[in-house]
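Apart from one protein chain that is not included, each protein chain of the complex appears where it belongs.
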Amino acid sequence: MSDTATRPPTTTSYPGAGSNRRPSWHALLRWESALVLVLIAVLIFGSSKSSTFLNSTTFFFTGLNMGEVAIMALPLLLIVMIGEIDLSVASMLGLSGAVMGHLFQSGWSIWAAMGVALLVGALGGALNGVLVAKAGLPSIAVTIGTLTLFRGVAEIILPTPTTRLIPASLTKVGVVPIQGTQLAYSAAIFFVMAVIFAVILHATPLGRSLVAIGLQPESAQFSGIRVNRIRFGLYVASGVICAFAGILFTLKNSSASYGAGSGLELTVVAIVLFGGVSIFGGRGTVLGVVLAVVIVGCLQQALTQMHVQPEVQNIVTGALLLISVIVPNSGEALRRIRERVRRG
Amino acid sequence: MTAQVELPPQPTLSRVGTLLRARELGIGIVIVVVFVTATLKNHAFANSHSFQQLLTGAALIALLGVGETLVIVTRNVDLSVGSVVGLSAYVVGDTFKHHPHTPILLGFVLGIAIGAAIGAINGLITTVARVPSLVVTLAALYIIRGVDGVIVNGKTIDPGSIPKVFQEVGYRTLFGLPWLAIIVAVVVAVVGYAMRSFRAGRDLYAIGSNPDAAALAGVPTGRRVFTAFLVSGSLAGLAGALFLALHAQVDVTGGNGYELTVIAAVVVGGVAIFGGSGTVLGAALGAVLLNTINQALVASKVSAFWNDAIAGALLLAAIAFDRWLSLRIARNLRSAEGAHRSV
Partner (left out) sequence: MIQLRTTRRGMPVALAVLTVGALIAGCGSSTKSTSTSGSPTASGVKKGLTVYFIPKDTQNPYEVIADQGGQAALAELGGKVVVSSGTADTAAAQIPSIQAAIQAKADAIVIAGNDPSALCPSLGQAVAAGIKIVSFDSDVTCPNHLFINQANTEQIGTSEVDLLAKEINSTGDIAILSAAASATNQNGWIGFMKTQLKKYPNMKLVSTVYGNDDPATSLTVLQGLLSAYPNLKGIISPTTVGISTAAQYLSTHKDVAAKVTLTGLGLPSQMKPYIKDGTVKAFELWNPNNLGYLAGYAAAALASGSASTATGAKFTAGKLGSYTVLAPSGATGPSVVLGPPTVFNSANIDQFNF
């Protein structure tokens, strides 16, 4: 199948999308600075409302709660950068945990079980990759399908949660911070990975290829970038990294359950978008995603400590998301409205 | 500005029509195959009851699919439909609870009005601020769920507080057809006709195929996209009222997760996720297919643990099959054209 020929033109233009989508570092830096301001506002707000907000325990808990979500956001960032999406991330987290839990429950060593879980992640990612890159199917439809499929396979493998005790030396990742710091293990892993992803995206030819694909897949293809190989590779990477997040999630909870992380896919997508990544591809930074993770995590801690209804937290998340796309476009929108008013 | 969208020459148009019909026919065949397979495994599956159940169970998703099709055809997406269903169902139920003598028609009007208001907001933000609809409606999903939660606040609407007549809409049948299915069929027919025959309907396809070209050709893209969201919201509001009629109870979980099911149904129904092609009939058939699969699994006595996995695999198969079919038809058309020319 000739996939580039039959693929719909994904990025030429979308109605309702801002016409100004040139990658401009100035605009990017503006968005990230706005996020820094939001973060400062959240920290001030939280500490003024709760006396226990600005302490190291909050910092540890935030890292603990956000770690896996944050880790899954990194490969998704790259996938959104090339104009695709992966909605199966949270189901892969659950599937990896179920595989690992089942094998461990039936007597395997924990390390071997983890290895197989990562392998399953690679296979699941490859399935997404084949369907999107080779068969040319729309990624949103494919990954809605694998979202259901992965969760379903997890349910078959592990209908009831595991009971065999995972060695305490491993499950401590969910209980204590790294010695001498207040940093949760999963958060530390996220920060290290974020640096690696930042280097890949912003400082390597591969990163530039991703941006090029996101802006114009056809032109990228003609300029010699192996578009489909990169698409495939990103989905495999996403599968492996989400499987890894599943392992961390399992260790953190010291048990596995097929439902682990259900519904998190939309949170991960929301974080990536809130981080300033364009849903149409070609625009986004790792820093934006890191800031979005920290803001969402701190906000959740602040609101929970203040006994704010969790429903209100949903409203706040939605509002942040909305602001994050409206504000960058507001100048142009106002200009258009003014023009229209003038015309009568 | 009265410039026309440049329409392809007539013969091609009829071929496109054939292709679309073939897609719907394909889904129809798959539905029959699933139904027959399940019946072979369990003879009890084919009876008038299960036929009604297949339609009733698919009705709400099909209705949401109609609105979603309008939006997706314009190369947008509406993720807020599930939360609109929940909010509309609860508010309508709460109205009946506190004002038991509310005319039932008013209940439906209220539901549609709530949906229309939300659809209008989604449409306005998407078109005026020119913001990607995926983000706008994802945000709307969160916000509406939150507002719904604050309103519901742990309460639940019991069947006792919903008028009997209103509930009857959810289960009565006419000539063996459930009312729910008839309502949805009427909506599918009306919207389907409008999409095919009215200028505004054709504009939606033009926008989805190539927004820039459509705008240059004088299509009022903003107004059309806004209308698509308005219709999607209104139908979601109507679906909320019907949800209440069907289940006769609602709490904060009403309509949870519908958004992904609806998109799955629409995509299975042959609507291209990148816009420009697909019909509301296809979307409705997609919903029927998904529900048929779900019920066939239970009827075939497949262990409940397998449901999700099989549903997911079938969804992937449906997308892949649809792709294969359209490629094949396109190839046949090309070769037929070649043969015609060589004569």
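Annotations
Here the chain labels run A and B in written order, and each chain numbers its own residues starting at 1.
Criterion: a residue touches a chain if its C-beta (ideal position, glycine included) is under 8 Å from a C-beta of that chain, and two chains touch if they have at least 3 such contacts.
Since we're looking at a predicted model, the values are computed, not measured.
Of the options A:Ala73, A:Ala194, A:Leu234 or A:Val277, the residue whose C-beta touches the omitted chain is A:Ala194.
Of the options A:Ala133, A:Val294 or A:Leu322, the residue whose C-beta touches the omitted chain is A:Val294. Contacts to the hidden chain, counted on subunit A, fall at residues 23, 25, 28-29, 32, 36, 50, 52, 54-59, 61, 64-65, 155, 159-163, 171, 174-175, 181-183, 191, 194-195, 198-199, 202-203, 208-209, 211-212, 216, 219-220, 223, 252-255, 257-264, 285-288, 290-291, 294, 300-301, 304-305, 307, 309-311, 313-314.
Listed for subunit B, the residues touching the missing chain in the whole complex are 42, 44-45, 47, 49-50, 53, 56-57, 60, 145, 149, 152-156, 158-160, 167, 170-171, 243, 246-254, 256, 291, 294-301, 304-305.
One rule holds in what follows: only the chains that are shown with their structure count from here on.
Centre-to-centre, using mean CA coordinates, subunit A is 28 Å away from subunit B.
Every residue of subunit B that touches subunit A in the complex is listed here, in rising order: 74-77, 125-136, 138-143, 145-150, 207, 210-212, 214-215, 221-222, 225, 260, 263-264, 267, 272-276, 305-313, 315-316, 319-320, 323, 327.
Remark: subunit A residues 1, 6, 8-10, 12-19, 87, 131, 135-138, 140-142, 144-153, 155-156, 159, 266, 269-270, 273, 278-280, 309-319, 321-322, 324-326, 329-330, 332-333, 336-337 touch subunit B in the complex.
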